[in-house]
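A single protein chain has been omitted from the complex, and every remaining protein chain is retained in its original position.
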Amino acid sequence: MSKSTAALAIGSIITLCLLGIWIGQNVNFLPVDASTNATVYDELFKALFSIGSILFFGMVGLVVYSLVRFRRKPGEKGDGLAIEDNLPLEILWTAIPTIVILFVGLYSYDIYDRMGGMQSLQTSAHHDHQEMESIQKIWGGIGSGSIDSTNKNLKDSIPIEVTAMQFAFLFHYPEGDILSGELHVPVDKPISMRMESKDVIHAFWVPEFRIKQDVIPGQPTILNFTPTKTGKYPIICAELCGPYHGGMRSTVVVENENDYQAWHEKNSKVSVTSS
Amino acid sequence: MTISIPPSSSDQSKKLQPEGWLRYFSFSLDHKVIGIQYLVCGFIFYLIGGALASAIRIELVSPISDFMPRDVYNQVLTLHGTIMIFLWIVPVVNGAFGNYLIPFYVGARDMAFPRLNAVAFWMIPPAGLLLISSYFINGAAQSGWTAYPPLSITTPAAGQLIWILSVLLLGGSSIFGGINFIATILKLRRPGLRLMQLPMYCWAILGTSILVVLSTPVLAGTLVLLSFDIVAHTGFFNPTLGGNVVVYQHLFWFYSHPAVYIMVLPAFGLVSEILPVHSRKPLFGYTTMVYSIMAIVVLGFLVWAHHMFTSGTPPWMRLFFTIATSFIAVPTGIKFFNWVATLWGGKISINSAVLFSCGFIVNFVLGGITGVALAQVPFDVHAHDTYFVVAHFHYIVYGGSVFVIFSSIYHWYPKFTGRMLNDSIGKLHFALTFIGFNLCFAPQHWLGLNGMPRRVAEYDPQFIFFNQISSVGALIMAISTLPFLWNVINSAFTGPLAGDNPWSALTPEWLTSSPPPIENWEGEAPLVSKPYGYGENPEKPNLTSNILSDQSNSDSEEDEVKK
Partner (left out) sequence: MTTLTQNEQSSQVKHDQDSEHGDYRMFGLATFLVADAMTFAGFFAAYLTYKAVNPLLPDAIYELELPLPTLNTILLLVSSATFHRAGKALHSNNADRCQRWLLVTASLGIAFLASQMLEYFTLPFGLTDNVFASTFYALTGFHGLHVTLGAIMILIVWWQARSPNGRITEQNTFPLEAAELYWHFVDGIWVILFIILYLL
């Protein structure tokens, strides 16, 4: 390899990396981030997007370059060079993806841990009225949604029981015995949801929170999160559950503390009188 | 030490087979006829599956459910997924090209079990017709191609049961095919031909058949249990009777993840055959290519739960499957870099076959990268069951496997028919397919990340624009099939004669007439010890026997290169 081609190759690799990093950092493919999970998630997304862009444009570049540079010109005869193997090269392109994969794996482990995914669900499921037996049956979900989650923090969280059925979500607030078709939560407060389905599998998804968890019949699941931006966001059922699966939606209203208290007050009275 | 196989004298059974066009509709035992049967049958199902996909895309032009009733939409998408996977990709990349090519590649005159082979093929059309007829009987299955209970237990039983029966038949056909391939490759090899001299497609089919034999029976067992739940009201997967729905998902994905490699490994093999021929270079890194196939086979069994990150799986399980899944990128990456290295420094003829193969590389890399992203639990928690996943797997199954099938048709059509396809129309076909495909599926990444779940007939109006672009892309893809169909049908009658070996290729199927005679070679089977012996070697000029020269005298130069 002559000096100029080497310089050219290194130059294009650097340009490629810069381009990839720029794309990852600046092209936004995601909706607003409205929970503590979302900010952490977006960090991972940017990293993956950068790495992915570098790999993708690099491969496309190589293929297109080969097709143009090494195409058979009209009337040309003969074969290419009979190169069958190159051990150093093979080692190189085994090592690079391995390193990338290890990096991505460790990084996403870290992210998942910060989302609370590695927390034991038993501790975060603190519904006092739940017997041991049913807690043991809890299958999965995501632990606390706050980065600096401590058990104290979890104690403060608002418990909500979610029931999914064809084709609606039902939210029950044990504190105040409120039953609602719309999820109301105060901003910056950890929420702890225990979800169970009445018929088939559904899934609770709020894109702006970057969280999703299947709601399974017979096996409760747990989902914890902390909203960070007030507003109304869609709750979407993400698991095929029948003809009206596409219409199985609801809204989560993230309000400031006062509005939430007002809503809570108003509705708990109603449910007290009605029941 | 080499031993030759003289033509078999006991071909009375073959004499009874009909000749001419009729044999393609007969219970023929000839592996070449069966291969073509698989290919044409698969393509018809592709058109049906594609028509269903078009119906999906028409429905999704508008955000409300207006084109068809909601339950019909679910039936259509279930049929689309099932047909495309079980009746198009799997039978064609394995059955069609496998049957046609593997006996050539191992130097045999037929498959190990010709009769079983024919039986395996003839299970497919009835199964497919059964599946499609369920739509007209009482409504087809409507729980997606994954048929997750309890939904699949509670939806109308007739359609679901027919779906199960049909998938069982197709699975059985697949297992018979797999057994046949394993026996053919391991036992029927021409004496003197070592395993490490086989063309790469043999390795791909061997790996795939191992996957088929080990994983398909689990699916069969699972579906039998599911049908018990529907018919006999047992409670395997019915929570109200104490069953467990997640167990079904584990069993299903234990098959269906390996199934995705059943759809793509043979495609890898086909590309490895096509690229060296047209770039006139040896396949780069033969040994690592073989090991990476085997690595994918092993790893493929250890990653199934990445489809279940939100299904309520314990944290340790999610992490294990994240790591295992990500690592599949390493052997897959090796293959891609080796293909690029094969192109590098070659003298590449830019024809339709090469274009589709290179299109495959580009599309698959994108699909693979989104796959690695999906493998990260925290990422998947947001992206699972959204259009991002739909985009991921169409980039792989369409941009990957289907592109390779087209590439292979352009490459082997002269062998199948003895005539050439029109390359200009082929390039038009490529351009339309490539543009339509990317227009259709690229926007779906954005749709999924921004909140559009999959399997819905109605969606939030904010997604109208990209859905319509996607539908336009699907329209272009549908149109792109027309020049292809015209090309294939027209060239069969009027295409220029191809000669035995139009590409001056070295793999054994080209070392016989086009189309080949009944028992593949008039004389003895050739021993091809270097299937990729292309290229000029500046150090040892005497070995440069395979250089592409004038077409006319290429015959004498296809001398095998002995070690």
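Think of it as A and B in the order they're written, each chain with its own count starting at 1.
Convention: a residue touches a chain if its C-beta (ideal position, glycine included) is under 8 Å from a C-beta of that chain, and two chains touch if they have at least 3 such contacts.
Keep in mind it's a predicted model, so treat the numbers as computed, not measured.
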item	value
Residue among B:Tyr24, B:Phe113 or B:Tyr291 that touches the chain left out of view	B:Phe113
Listed residues B:Pro125, B:Gly235 or B:Gly499, member touching the removed chain	B:Gly235
Absent-chain contact - pick from B:Val61, B:Leu165 or B:Ala183	B:Ala183
For subunit B, the residues touching the chain missing from this view	2-6, 8-10, 112-113, 116, 175, 178-180, 182-183, 186-188, 191, 213-218, 220-222, 224-225, 228, 232-236, 241-244, 247, 250-251, 254, 511-512, 521-524, 526-527, 556, 558-560
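Definition applied: only the chains that are shown with their structure count from here on.
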item	value
Between subunit A and subunit B, centroid-to-centroid distance (C-alpha), Å	31
Residues of subunit B defined as touching subunit A within the complex	65, 69-71, 73-74, 142-144, 148, 150-151, 154-155, 239-240, 243-246, 279-288, 310-315, 318-319, 322-323, 326-327, 329-330, 333-334, 336-338, 340-341, 343-350, 354, 358, 361-362, 365-366, 369-370, 372-373, 376-379, 381-382, 384-386, 445-446, 449-451, 453-460, 532-538, 543-544, 546-550
Complex contacts: residues of subunit A adjacent to subunit B	29-31, 40-41, 44-45, 48, 52, 55-56, 59-60, 62-63, 66-67, 70-72, 76-86, 89-90, 93-94, 97-98, 100-101, 104-105, 108-109, 111-112, 115, 117-118, 139-142, 199-201, 203, 205, 207, 210-214, 216-219, 221, 234, 236-247
